[in-house]
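Removed from the display is one protein chain of the complex; every other protein chain stays in position.
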Amino acid sequence: MRKIFVALWLSGTVACASAQLPFPWNRVVNDSLYSETLGAWRDYSVYLPRTFEVDTLRQYPVLYLLHGLNGTNTAWFEILNAQDVLDQLTASAEAKEMVVVSPNAGGKIGDGNINGYLNMPGWQYEDFFFNEFVPYIEGKYRIIPDKQHRAIAGLSMGGGGATSYAQRHADMFCAAYAMSALMDLPTDYENASGDKDDSPLSLLFSSVKANGCAKYVEEADEKTLDDLRSVQWFVDCGDDDFLLDCNISFFQAMRNARIPCQFRVRDGGHTSEYWHSALYTCLPFVSRCFGN
Amino acid sequence: MRKIFVALWLSGTVACASAQLPFPWNRVVNDSLYSETLGAWRDYSVYLPRTFEVDTLRQYPVLYLLHGLNGTNTAWFEILNAQDVLDQLTASAEAKEMVVVSPNAGGKIGDGNINGYLNMPGWQYEDFFFNEFVPYIEGKYRIIPDKQHRAIAGLSMGGGGATSYAQRHADMFCAAYAMSALMDLPTDYENASGDKDDSPLSLLFSSVKANGCAKYVEEADEKTLDDLRSVQWFVDCGDDDFLLDCNISFFQAMRNARIPCQFRVRDGGHTSEYWHSALYTCLPFVSRCFGN
Amino acid sequence: MRKIFVALWLSGTVACASAQLPFPWNRVVNDSLYSETLGAWRDYSVYLPRTFEVDTLRQYPVLYLLHGLNGTNTAWFEILNAQDVLDQLTASAEAKEMVVVSPNAGGKIGDGNINGYLNMPGWQYEDFFFNEFVPYIEGKYRIIPDKQHRAIAGLSMGGGGATSYAQRHADMFCAAYAMSALMDLPTDYENASGDKDDSPLSLLFSSVKANGCAKYVEEADEKTLDDLRSVQWFVDCGDDDFLLDCNISFFQAMRNARIPCQFRVRDGGHTSEYWHSALYTCLPFVSRCFGN
Partner (left out) sequence: MRKIFVALWLSGTVACASAQLPFPWNRVVNDSLYSETLGAWRDYSVYLPRTFEVDTLRQYPVLYLLHGLNGTNTAWFEILNAQDVLDQLTASAEAKEMVVVSPNAGGKIGDGNINGYLNMPGWQYEDFFFNEFVPYIEGKYRIIPDKQHRAIAGLSMGGGGATSYAQRHADMFCAAYAMSALMDLPTDYENASGDKDDSPLSLLFSSVKANGCAKYVEEADEKTLDDLRSVQWFVDCGDDDFLLDCNISFFQAMRNARIPCQFRVRDGGHTSEYWHSALYTCLPFVSRCFGN
């Protein structure tokens, strides 16, 4: 017994040392599905909590966690170490056990497939997400398929995507958490792609500009405002972030519309470390928002 | 100008977006030196702060940051992302600009070179560290070569190493920060290597047992205790860590000997995330301890 | 309207400025009840959340928050500003709306009524607490009267009291949070009262010694251990606290008995500031433990 324990320790699976994290393990699975809407296979990564494979009748809440412009579905787990924070916060119950899903909304620059979360000519990703991806995931992974158990979060382009999704589909999410979010296109970026108007980057920037998150709130009618109040909102952006101003504008629009919205400005820029540390606030927040 | 900025952003060098982190960049260099003591080439990694290559006359304080049993010199930077935290905390001045050095004290299991920081038959690593490594590094990287500008920290086996080094060489370090430290061999581990007595693991465990950090304090004479009081100590260990008890014993020995020592028990186990987050306490602490 | 708002601001009711804290207000009420058990009137303070007087059919969870040796029922509110932290954490939903009750377990030194939370000759306070006080409070203030909505916490003598109560009445509490707790009588304090053996202080110290919290766990049978596992435990003690060792012993006893228990050692001593800041951990913890 001691030998096994030492062997595990030595082999680098350090988490086993924790009294609170015995077998079974949580894990991240990479998989893909074929999208009729997009006419392509799309990758995704999914974090399954440690009880998932033993409590085989249990259903879980879900967090859709969106990557940024340069990321793919694996970024949150392979670069930003989301699993480490999930492990720790669920062990101490600061976060509920949940399934966390990252879809691939584009891909590495140079592949010609920078596309983003919004619908644009030739890339109906938002349609794919709601019509194909969500039903597929929630059928496959024992997720409680209702608003009170579904949250969305993301960083940079994914933070803008998470906010836009929760705005236009307020009936779908109980909570939205935006990190360093591309809430709108900064003035400097208009036509900054340097490419032809139908390049992937130009189309992406146009879609972001057309879907400004503050403008959406400012132009909303009373019915829409009421719908927005059914979601719990959190905006988190660094004081050195070049996107801070559009996050401020969004928060001010929300406050002026009397839609409760948490707002934090912490130390930092548009960096991996900011997003990693944001999980310490994000995961407890969505856990509190989830129904029981 | 805008195109360059967008291009940088798109290319994934996200830190460039921070107003507080313009050129020049900090960076991590991997290099090696030949040790006469060990009769072998030894790798090391060194983090150079962002001003290092422009303020070419400036000298810096240094932090020796020691890896754990399964790590090598690259672990703190490639797995634990120490650079991200260094970048953020130096940008906001919560940490001073410093050189951070990780030597390789062993290597991956299976290579037959699990050896650790302490002297043992056939592996005089402590001699190498003080007689060869420190002088080499401090000559090469414009480090202020005195006690008031030299600190040491480490995780697990490296936390025990950092503590032992600062105990036996109190004239060398102004501060020592131990994370989840292997302060002594847990009772269960005696003879647990399952190997012959002269296996690398058996030798390592014997050296740890022979150098118990609490025992060192309990058996110290008045002169030694005075020397220990010239170092500033910090012990940080998770409440789920299987090494917590030996950290408690060390802290209690220090307190009983009236040697000031900070002690923290945070949430977590013997995990990467614990060590990554410990840097938020460690780096400001050693920065406060550095002289001016 | 503006005049009213300015007037409110100027008059010092600064909380009114918060968009998240409109009328109605939360408030603290001081009251008393007659105890047949003790043959005396006993004071208590109760914090009522802001919805209490408008949602007149709503029932709330309850936290019993115990003062220390020199305190009375008002200490948590008038000295330690518990209301400020409750206001902030409930506004952001990090803590659930709850009723918080502080009974008076003694009184100021010199009044001859230092008596504590435990039964002792002439002072059956534990009997009073469970037979008279809890039923009275939970009938009067619309509290959900079951284990899943009842937690207990306290500082110093009150931290020991909270732990002992939850040990002997595990069916009553879903959570127990001990701050700088008098878990046992430090060796130095035996006979330290300097008074006759039947002085209030001597009786108090004897009762603490007779009810050591670590010993209770070490001597518990399997049935009792199972009962203890039905409570969620949290121990929080400063690294400069003279009671740290008995808190460590309690945590180690719990861990050895495989009873999950959170443990934190933060910076600080046996001070008001430690207890005030402990509420930032305590209130979210008990909120997570409360049933729905």
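We just call them A, B and C in the order they show up, numbering each chain from 1.
What we mean here is this: a contact is a pair of C-beta atoms (placed from the backbone, for glycine too) under 8 Å apart; a residue touches a chain by one contact, two chains touch by 3 or more.
Predicted, not measured: the structure shown is a model, and the values here were computed from it.
Considering C:K96, C:H270 or C:R288, the position touching the chain not shown turns out to be C:H270 (whole complex). Between the chain not shown and the residues C:N30, C:T51 or C:N70, the one that touches is C:N70. Listed here are the subunit B residues that touch the chain not shown: 19-20, 92-94, 232, 255, 260, 262, 284, 288, 292. The set of subunit A residues touching the chain not shown comprises 239, 245, 248, 251-252, 262-267.
Residues of subunit C in touch with the missing chain: 2-3, 5-6, 9-12, 14-15, 17-21, 69-70, 81, 84-85, 87-88, 91-92, 94, 109, 114, 188-189, 192-194, 201, 238, 240-242, 267-274, 276.
We take it that only the chains that are shown with their structure count from here on.
In summary, the pair subunit A and subunit C forms a contact in which both copies contribute largely the same residue numbers, shared numbers making up over half of all those used. Put simply, the C-alpha centre of subunit A and that of subunit C have 39 angstrom between them. Averaging Cα coordinates per chain places subunit A and subunit B 34 Å apart.
Across the assembly, subunit C contributes residues 262 that each touch 2 or more other chains.
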